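Only a single protein chain was left out; the remaining protein chains are all shown in position.
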Amino acid sequence: MLGLFKKYKNLKIVLFFSLLLVFAGLFLNNEYYFATASIFVINSLLITSLMMVIGYAGQISLAHGAIYGIGAYTSAILTTKLGAPFLLALLASALAGFLVSLIVGAPSLKLRGHYLAMATLGVGEIIVILFQELDFLTGGVNGFVGIKPAEIFGYSFVNLTEYYALVSVIAVSILAFLAIFVDSKIGRALRAIKSSEIAASSLGLNPSFYKLMVFGLSGAVAGSCGSLYAHLDRFISPSTFSVSFSVMMVAMVIVGGESSFAGSLAAALIFSLLNEYVRQFQELSQFLFGLGLFLVAIYMKGGIGNIGKIFPAKLERVKRSEAS
Amino acid sequence: MIETLIQLLISGAVLGSIYGLIGVGFSVVHTATGAINFAQGEFAVLGAFLAISLTGADLPHFFAVIISPIVLTLFVVLLFRIFLTRVADDALYLVVATIALSLMLKTLLLYFWGREPIGLSSPFQGKTLNIAGLMLGYDQLLIIAGALIAYIFLLFFFSKHPAGKAMKAVVEEKEIAMASGLNPALYQGVAFAFGSLLGAFAGCLVAPVSMLSYNSGGLLGLKGFASAIFAGLDRPERAVFGGIILGVIESLVVLFVPSGFKDVVALIVLLIVLTLKPEGFLSGGRKRLA
Partner (left out) sequence: MNKKHRFILTISILILVLLLSLTSCAKKETNKTEERKPEVYKIGVILSLTGAGSPLGIPERNALEMLADEINGKGGIDGIKLELIIEDDQTDPAKASQAARKLIEKDKVIALIGSSVSPCSLAIKEIVARYGIPWMCPSAANAITEGDIKWVFRTAPKDAVAVEALLNYISKNTKYKRLAILHDSNAFGQSGADEIKKRSVDFNVEIVSIEKYETNAPDLSSQLTKIKQSNPDAIIVWGTNPGPAIAAKNMKQLGLNIQYFGSHGIANKKFIELAGDAAEGVIFPAGKILVADQLDDGDPVKEYMLEFASKYEKRFKEKPVTFTAHTYDALNILVESIKKAKSIEPEKLREAIESTKDYIGLDGTIDYSKEDHDGIGIDDLVIVKIENGKWIKLQ
């Protein structure tokens, strides 16, 4: 068991995360808190999966929100319109996320940096427009009403406490898989490609294949997140999956630290709690959110995940100034 | 039919000039910092609102349109000096800071100028030019002219003026630039301020034609970014044409597809162009060394 944790460093973080979820589950006492916690778990998965694209593959995607939406709509349509069981819909959402994400990732084979950002943004935008326009399927701009609750073997997860448990189990399994993935042979290959594509190709690695694989994997995770979200709120509408949400996701990954599991999870926690906290300030809600993000961006360069590295440096500086 | 086509072409050029004017701001900031300024759209709205307030204080229209971008530029210089220098050398964090900035600016715009859209009443209000049945408002004409002026000015600035050349050098050959005594932080600040100046200028030109609200920045920014990318970020002045092409496509496409899918077609064209020419349609090609 210990050997496993030694080999896959990030598993420790996932274990800590799952303990946190269990602990939270024991102390929370109403459905609002459980819903908030579930959203936090979904955001954690979303941000971590995008972090893989940015941090491990060195690519960018501004379509993550749209793929999240693909998952949500797939699950909503399958369960509510076609009566498919939840677990099947969840898998289908992951598959849909995977496939669409390959399309989003395809430009990465040719484009770099901001050009890639624009291309992914374009695909994301097109997807959101389709959510709006294909109203016979999606309910159009008004949204998809009356999504069925998640149901497994005849047991219906209407109660949000139970649904939180379900979301947590699914999320922890996915996170554990991702943690193992990044430190597997494939993960190491990815890092090699990120540092030098030319050197990696000379080792016989095919950069295009690996890049697309990360896009696909992250899309599959985002797709399942969408399914989990759709059965939580049981109502979805296009604006939730807009470009601004994708931009915010990228910001969260950067805030958390480009290739840090712990940072992504911490960013997800801050993001989810801040969202809940600022709502009561009415017109000031967006300002306060922006201010929080601004301060983090300016004063926490390197990401929250690197917070440990910031403090020693500061201490040293203090010591030095005392000495002089 | 042919008349409709030409009319759509003109509408597209106007719309595109708006996009392009905002787009050049993106490229200029990118030139020196390597970052994308997500608050560019909000800067444009802020510039327009300042001008509206100035004309509200009985200042002549042209005066307001000149003063407002300058005031905004000073504000941005201060903002950069105080906060953004800390992250100027790291494009990623600069990007996040501008995302945060756009959220905060929106609230400030809402607080000071209210929730409803406002328009700038220009002296040319309602005056139209009728060329053989084709209608073109003076204000629309002014937008196209403004875009062309911005193009010529930037073309000169980046190819002839030493400051323009230095600005480009700061990102392209950072070490060399620093060794030859250039201060990157300074040029980054200048580029940022310059970008906001262009944004505010764009806002002032747009405001008489289309009323802006505190919330308009997002859409303007998105289209501006697309124009800049269309043209290629390495040639800031060409974003004007990137915008015009985008605007014309959006406008003409309305003839053939339901207008709900107008943006889908424009984006697909953009994607195809990017696949064919990964550094932008109008870029100078891969001149930079890896």
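Before moving on, here are some points about what is shown:
Which chain is which? They are A and B, in the order written, and residues in each are numbered from 1.
Here is the rule we go by: contacts are C-beta pairs under 8 Å (C-beta built on N, C-alpha and C of every residue); 3 or more make two chains touch, one makes a residue touch a chain.
What you see is a predicted model, and the numbers here were worked out from it, not measured in a lab.
For the chain that does not appear, the touching partners among the shown chains are A, B. Residues of chain B in contact with the chain left out of this view: 4, 7-8, 10-12, 14-15, 18, 106-107, 110, 115-119, 121, 125-126, 128, 130, 135, 137, 140, 206, 209-213, 215-216, 218-220, 250-252, 254-255, 258-260, 263. Taking the whole complex into account, chain A touches the unshown chain at residues 1, 3-4, 7, 15, 18, 21-22, 25-26, 29-33, 35-36, 39, 132, 135, 140-143, 145-147, 158-159, 161-162, 164-165, 168-169, 172-173, 176, 180, 184, 229, 233-237, 239-240, 275-276, 279-283, 285-286.
As a convention for this text, only the chains that are shown with their structure count from here on.
Within the complex formed with chain B, the residues of chain A that make contact are 107, 110-112, 114-115, 117-119, 121-123, 125-126, 129-130, 132-133, 243-244, 247-248, 251, 254-255, 258, 283-284, 286-287, 289-294, 296-299, 301.
Remark: chain B residues 30, 36, 38, 83-84, 86-87, 90, 92-93, 95-97, 99-104, 106-108, 110-111, 218, 222, 225-226, 229, 233, 260-261, 263-264, 267-268, 270-271, 274-275, 278-280 touch chain A in the complex.
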